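In this view, the complex is presented without one of its protein chains, the others remaining in place.
Which chain is which? They are A, B and C, in the order written, and residues in each are numbered from 1.
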Amino acid sequence: MIPVEYIVLIAFLLCVAFYTVSYGIWIWKKRNRLGAVMIFLVAIIAVILPIYILIFREV
Amino acid sequence: MKKKTVFGNWEAGAIISNLICAKVFLDSPRLAVETAGTAAWIFTIYIAILAIIGFTVIQRLYKPYEGKDLLDIAELAAGNIGRVFVGLVIILCLGWSTTAYMRLFSENMKLISLTTSPLSFVELFYMVCLVVGAYLGMEALSRLHAFAVIIIAAGFLLIMLGVVNYIDLGNLLPILGNGAEKIFIKGASKVSAFFEILVLFLLAPFLKKYQNFRATGYWSLGLSAVFLLISSFVFSSVFPYPSSLERTIPIFHIARLIKLGRFFQRVESLFLFIWAASSLLYISVTFYFILFTFQKTFQLDYYKPLIIPFAIIIMSVSFIPSDFTEIIGYEVNLFRNWAWIVAFVMPVLLLILARLRKKKPAR
Amino acid sequence: MDIKKRIKNLLFFHEPQMEKPFILKEDSSSDGRDNSDIEKNKEGSRKKKNEDLLLLKKLEKIKLTDKKEGSDKEEKPDISKQLSENKRVIEERFSIPLNGDLIIRKFDITVKDSVIAAFLIFFDGLVDTKVINDDILQPLMLLSNLDIKSDGENILNYIRSHILPHNQLKEARTHQEVIDEVYFGGCGLYIDGLDTAFTADVKEFPGRSVERPNNELVIRGPQEGFTESLRSNTGLIRKRLMDQKLITENIIIGRRSRTPCSIMYVKDIANDSLVAEVRRRLKSIEVDHIMDTGELEQFIEDDPSLPTPQVMATERPDRVCSMLTEGRVAIVMHGSPFVLVVPVTSNDIMYSAEDQYLRFPYSNLLRIIRILALLMSLLLPAIFLAITNYHHEMIPTDLLLAILSAREKVPFPSVVEVFLMEISFELIREAGIRIPGPIGPTLGIIGALILGQAAVEANIVSPILIIVVAVTGLGSFAIPNFSAGFAFRILRFGFIILSAISGFLGITVGLVLMGLWMVNAKSFGVPFVSPVAPRTSGGFSDAVLKSPVWKQEKRPDYMNAKKGRKQPHISRRWINRDVDSNKSDSEDNNG
Partner (left out) sequence: MARGKLLVIFLMLAIICPVMTSCFDAKEVDDMGFVIALGLDKGKTNALRMTLQIAKPMAGDNGGGGGKDDGLPYAQFSVEAPSIYSGLNMINTSASKQISLTHIKVVVFSSELAREGLGPYLHAMVRGREFRPNMPIVVARNTAEEYLESVDPKLVVNATKYYELVYQSYKYTGLIPKVEFHDFYLSSESLCKNPVAILGNTAKFQSVDEFDLKDSTYLEHGRSSPFEGDFYAGDIPALGGSRSENIGLAVFDGDRMVGELDGTNTTFHLLCTGDFVHSYWNVPDPLSEGHYVLLDIKQSRKPRHHVEIVEGKPVIHLTFNLEGDLLSVQSTIDYEAGDNSMILESAVESYIIDQLLQYLDKTVNEFQSDICGFGTHARGLFTTWAEWEAYQWKSKYKDATFTVDVNFKVRRPGLILRSKSSVTSESGSDTQ
């Protein structure tokens, strides 16, 4: 089972990612495509990496 | 948002010196001993001279590009692609040193005082400083450095003075240690100890004037060379050569020896103050420059929304290496052997390219 | 709805609004000032700065004119020539006859064979009735009958120049002016047939006379403190600072209370943009009533969340004067015995007025002790906790065993112990102030003693902790600035929590965070930790320790004053005179 604090943490991560993506969209609208793509990338990494470490690795 | 932050030589020098010298509290003295044996102090002088020569070359070439940082120069040299490439390289290097230092410092903290706390708990403290530092920006960080670095340096020198009774100059003999070849030829790549000078090339727009840039570079290189020298000198003269290689945290072992009568013993915990402060500043500054480089590379308007995602990434990456020795291995054998290419060769190449591209760069 | 909006705000990116922070820059109009090295370095960027400054000024102008349009209505002369009309307006404005203490004295003036009706208004209790009788009523009613030497003049001039011997007589064009004066202890004189009223200053407020300052005591130095009346306060400042360029600008704050305030500065020292900023901030305050500079401080400070005060409140005229000479701006407010001085830096709140009057070795000793006191009041309980909970090896063994046996019977963890003692100490402190009369301090001491003793006897706290808390308390009393003491008392609790969490690491993190916070703050455009961070010339030498008075040649660099130098390089000229009197004399004269 996934412990409760993991769920809280993952929710937090998702919020952060959501915020970051919204920033990326804002940048995209300002016609900075490369920047927006990089921000999306950052957002994705910022969710996937911690989750991978939380669940699949024992720290 | 385009507020121009300008600060003086003092602040910039303090930042660079702290960046270079933070490794004194980690493993720099031991590294010097590993490479050069009893001649660690000669080795330290040697790499300092190499770094200063490298910087001289760079600052000569840099002269026409007053107030431009490495990314601007990369853009001049190779256009957008150049800027993105250089930006990514810088982000990777700084990202690595931030994660590695964060992990190493927290691991050491666990070794010394918080033995039973989980690693993530210790790293959270670093995270908070990192986020707040990046949020308040370079101006606040530089000002904090202006006086914090003095306190750190004073504390460091006090530790060094405290063990003066234990210094045995005989431990510096044989004079050439591991042999001239190992020191001067194989050791040359260890000039990467001064890798953090790279940050100075990013600081350039804050410094504005070329003279400031040059003065800051020489001052901080000189000062940090002195501190590195003092640390490796004291360490290798207090601990004789083969045994000194055993010590995980050289300065901590030195601090343990301090004894002033019956009352002041085991004051190494006090040393934790300057140690933690130095590492916190190091991590905050490199983290800020990751964001700064990212912002500049991809021409974003704001970096602040990216602070937390980046902090999360940094923290997660620092958890990836499974143990202490693994991360030391990466840091010492991989990064500190090749970082000089990024810190010294890359700027030189870029500057030469930029000169070739445009004989007269537009101001 | 609100919560939904907040969450939305939190989750979506919004472009931050641009805020233009006020940064104190070097003044463009500065000439004849000596350029130190740093200033020379900045020469290149000066042009740019000037542009910024111009822009800033333009912005201010726009705002000022905005303001003016709003208040234009009041400025229009509205005094009628009809006395009865004026009387009606005044009665309406003062809510006569509801208002009991407003006196309206009607009388007739005989001028050049004609009898002119007039009336005088003033508040009973705010004015000196003798002055009104002797200098206003008597001449108007009696002396106007005397022979008239000149004629052909209008009555207004005639009355002003011949009849009224009172020393402070102003003409008012609007009722509002008259009313303001009347509220500030003046009397208004309306004369039939004139569309101008006279106001005369006859104030005699009930209030204290000049006494010793209550809170900022010194042993060596002047013993006068400000009182609650504006003019005596400005007078106390002028009495000391006999400088022709000392300016006192009047300004009124509070839409209803209309409290008179004064901005004081030395014109050719204080930076113009600083004065303009102070004026702008004060004028922009929209509030009904304002009672004390304590409130005013909160209206004008830069960062309300910063724990330390960003405005200096002092009751010592000499302190204000010395700060004015450094190029700062003082704000005096009617009704408050504390004068605000801006901008301040962290040093100013750490040092007392006495430092300057004592010989420099003495004051340096005091300064070092005060820094120690600050560190103790901020960190001592935290360090005690960290050592006893995390770093046992640091304590000398004998002491450790003493602590150990003292704690053996105490049931609480030491964090709880520390909190318990700290809170009860704060309690004693607060109670000590509120207890009426002279028993207060005595009771405080006795309370502390008995409480401490009993707590130890009852094994609730360990005796060593009492020492720690007591020393901490002493330390917080040694901080000269009242508000700063508060700041460190609050921060102390944060440090206690941090050190309970993770020992010295927590304290270090706290210090770094606090450092970042402080360093980021500004007081009226001056970085708060100024001479140290950012470092300006001579930052460390002057910030921590004081040099002898004759070596304090320059005004603080961060003030960007118009004149950087306070005294020539050689201010003790008698020293050179012995060596080579003629030469040095002529040189100094030239310089």
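Note that a contact is a pair of C-beta atoms (placed from the backbone, for glycine too) under 8 Å apart; a residue touches a chain by one contact, two chains touch by 3 or more.
Every value quoted in this text rests on a predicted model; they were computed, and no experiment measured them.
Enquirer: Which listed residue, B:A77, B:I308, B:I328 or B:V342, touches the chain dropped from view?
Expert: B:I308
Enquirer: Can you say which of B:V6, B:V89 or B:V128 touches the chain missing from this structure?
Expert: Answering carefully, the residue with contact to the hidden chain is B:V128.
Enquirer: Give the residue, chosen from C:F198, C:Y390 or C:Y558, that touches the chain omitted from the document.
Expert: C:Y390
Enquirer: Using the touch rule from the top, list residues of subunit B that touch the missing partner.
Expert: Considering the whole complex, subunit B reaches the absent chain at 37-38, 111-118, 121, 124-125, 127-128, 131-132, 135, 166, 168, 170-171, 173-180, 239-243, 246, 253, 256-257, 259, 262, 265-266, 304, 308.
Enquirer: Tell me where the left-out chain touches subunit C, residue by residue.
Expert: Counting over the whole complex, subunit C touches the hidden chain at residues 9-10, 14, 16, 19, 388-390, 392-393, 397-398, 400-408, 410, 413-415, 500-503.
We take it that only the chains that are shown with their structure count from here on.
Enquirer: Nearest whole angstrom, what separates the Cα centre of subunit A from the Cα centre of subunit C?
Expert: Using C-alpha averages as centres, the distance is 49 Å.
Enquirer: From the mean C-alpha coordinate of subunit A to that of subunit B, what's the distance rounded to whole Å?
Expert: From the centre of subunit A to the centre of subunit B is 29 Å.
Enquirer: Please work out the Cα centroid separation of subunit B and subunit C, and write it as a whole number of Å.
Expert: Measuring from centre to centre gives 44 Å for this pair.
Enquirer: What residues in subunit A touch two or more of the other chains?
Expert: 19, 23
Enquirer: Can you list the residues of subunit B that touch 2 or more other chains?
Expert: Subunit B, residues with two or more chain partners: 301-302, 305.
Enquirer: Looking at the complex, which residues from subunit C come into contact with subunit B?
Expert: 13, 15-16, 18, 21, 38, 41, 44-45, 387, 390-391, 393-394, 396, 502-509, 511-513, 515-516, 519-520, 527, 529, 532-535, 540
Enquirer: Can you list the subunit A residues touching subunit C in their complex?
Expert: Touching subunit C from subunit A are residues 15, 18-19, 22-23, 25-26.
Enquirer: Where on subunit B does subunit A make contact in their complex?
Expert: Subunit B reaches subunit A through residues 84, 118-120, 294, 298-302, 305-306, 308-310, 312-313, 315-317, 319-320.
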